[in-house]
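Missing here: one protein chain of the complex. Every other protein chain is in place.
Entry: subunit A
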Amino acid sequence: MIWRVLATLLAHYRRHPGQLAMLLLGLWVASALWSSVQAVNATAKDSYARANALFSAEVDQLTRRDGQSLTRDDYLTLRRAGLPVSPMLEGTLEIGEERLTLIGIDPLTLPNDNALGGNGDALTAFLTPPWQTQLAPETIDVLGLSRRQAPGATPTVDNNQRLPPLTLRPELPPNTLVMDIAAAAALLDSDNTLSQLVTAPGALTQPPDGYRLSRAATLASPEQLTDSFHLNLTALALLSLVVGLFIVQAALGLAMEQRLTTLRTLRALGVPAFTLTMAILLELLVFGLVGSALGLASGIWLAGQLLPDVATTLSSLYQADVQRSLVLPWHYWVGSLVITLGGLLLAGSGVLWRAARLEILALGQSQAWRLGYQRQLKRMTQGGAVVAVIAVGLALWLSRLPSGQGVLVSFGFVAALLLGSALCLPPLINGVLRLLQRLLHRRPLAHWAVADIQLQLPRLSLAMMALLIALATNLGVSSMVGGFRLTFLDWLDQRLAAPLYINASPSTLTPMLDWLDAQPDVDETLPTARGSVDLLAEKNARGKETTRERIALFGITPAPTITNRWPLLDTQTGRSAAWSALSARSVFINEQMAVAKQLAPGDVVTLETPQGAMPFEIAAVYPDYGNPRQQILMPTDVLVQRFGGDIASIGLVVNESADRQALRQALADNFDVSPDALVDQQEIKRLATQIFERTFTITRALNGLTLGVAALALFATLLAQARERQRQLASLWALGVPRKTLTQLPLYQLGGLVLLTGVMAIPLGIAITWTLVAIINVAAFGWRLPLYLFPWDIFITLLTALGVALAAAALPSIQLWRSSPQAMLNKGVV
């Protein structure tokens, strides 16, 4: 019997394919966007896990204090001194266009058991000629081999050497080759040098004389750095899931309502309530499976499209390597299915509940239903009030958190804000309509139009709520991105003061400085430097705290060309005072460090120098967008002389008549650099802007899709109602209202409704922007942005929503225009 009932229920969709399409669309969208973001996240997680399986994140590293590179002699000296160090050699191999990272290790001395090398026979094979090349299966493609040919193959690389026989190790990161250090040294032609000397974490309490020790823990793993990035993606995906489920709920509710008579008839004809409920549940499951299958398929496709951009973002922003092909573990599939089906059941629970408690006799049903909606509105108001109280509570909590914390709380706040406003929207609209009805009672047609839209409200309210959420988020996110863009471009202009830059290795740049100074065409050289230092203590308004933490150092040349433009966020007594302080013995810190350590100008940091611990006053805080790490700024010469830093690049100011091409050639002739080592400021800006745009590609894509989905929800809801609307309009026509008026009425009705929703979305969107720029970004990335609003964008977004509503509203009007209203009156008989 249940199948018969199911068939009867499904027959409804054969006659109303639009509703079926809307239902599947909702499910599809919900599951597609969610599963695509989860696919991206799962792939990134997999990459991080594999990167961690390598050593760098989990071992302590030794470097020479004098800045020279490590050699085998260092290794021998330290081993002779009885220290448990292990040598490591790292380099790149070029194969055609691709670059592979080659890592040479000594598995016998390597501290932790990272399963490389192996043991027994495998270890022997790894350690002795012809050696082994261990690599992840994905890397085989780069070598131009098939998986079957790969094991044991010895492909040739660009310098005409052959790799040792290949062995597959799925746990390795992609594009990485691991082999014995002897084999690696031969391939890389590295003579005597080593890249790193590593020891087990904590094995050395003190660095040996002449060496510097970086602790494993101070090198944040890519997973920690990118956590908030993935959290942001997940939040957006969750949003589209919710919007999708709104559509599903609207579609289910509509189908339920239109089938109420059928359901009652079935019950009257002797179908038990339980069977009926089960049939509806079965129907839901069937749709759920179809919807999730569609969603998963397109989600994976979408993830494949987005992944390259995400991978570029992650590597340019966090230096985290993410492979560019998807990796989907089994729990990804199960998780996506469970989320979609769970969401569907949640959205369908109302329908199931109604079916289970269906009154067979429903005399005066529409009246009761209207009363029911009034009750529902009351509950919505109460629910909205409760959620609003929660939002205020979260806001209070946030305001008491130190800045740079509370990503989850702020997402909770945004969610509460959205949900609360969505819940309050239908009661608000209802109130406005009541007021209008009172005002318009002398104008019958307008009065009818308001009363009519009030009757439609129960069905439209879900779509309106979805639209409100999507509009507000869209406004919020797009003004955040837009504001960031403005700030970032400005900042880039200020930071790139010199028209030309030379990038090369420190050993090339240092002698180059003198040569450049001697060139008549060169007016000014502005070297920058990099290094790192142990932070021993920090003293802020709340007291002194001792730590030991490795912090990056950055050096700039405080010449007027730079100091006139270099952006500063906060100083103690003004810009010029700050710059003179820097040339004396103060430092600047970047915003990320100021936020993380709650430091401000005037506070003091104690750094370890070769002369021992020394305090430095902080003179200013500067913005450092795009950098995930904390940084201390000082003059280049101080960094090089006192902290063993290296020249990282040279900014050049050349005179007007200078021949840049000749300079480029002269550089290439005199030094070991390629002609493109000299880059134009414009070129750097172009690259940085490009990276910036890519960073927000996925945000923009998800954002746009969510708004599109909400528009579709509205469109579909209106479409599903089109027939009934025609009937209403037809009866008005029968009463003598001209067709032309009838065509315009729905446009006013819906246009007004959407406009009201849109207007409510604006303050909500601004609140979201504020939370994003002032709290979430600070906590996630360490920088705070000014709040920018873009009235033009707001206007365009409103206009789009309005356009969708009008298009959907026009449909019944057009049909009314085309067919005879009498035919429609007749349709109303059943």
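As a convention for this text, a contact is a pair of C-beta atoms (placed from the backbone, for glycine too) under 8 Å apart; a residue touches a chain by one contact, two chains touch by 3 or more; residues count from 1.
Following the convention adopted for this analysis, contacts and distances are computed from a predicted model.
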Chain not displayed: protein name in its UniProt record ("ABC transporter ATP-binding protein", "Pyruvate ferredoxin oxidoreductase", "L-arabinose transport system permease protein AraQ" or "Spore coat protein CotJB"): "ABC transporter ATP-binding protein"
Touch with the omitted chain, as defined above, among A:49, A:108, A:203 or A:268: A:268
Sites on subunit A contacted by the missing partner chain, in the whole complex: 1, 4-5, 8, 11-12, 14-16, 259, 261-262, 264-274, 360-361, 827, 829-830
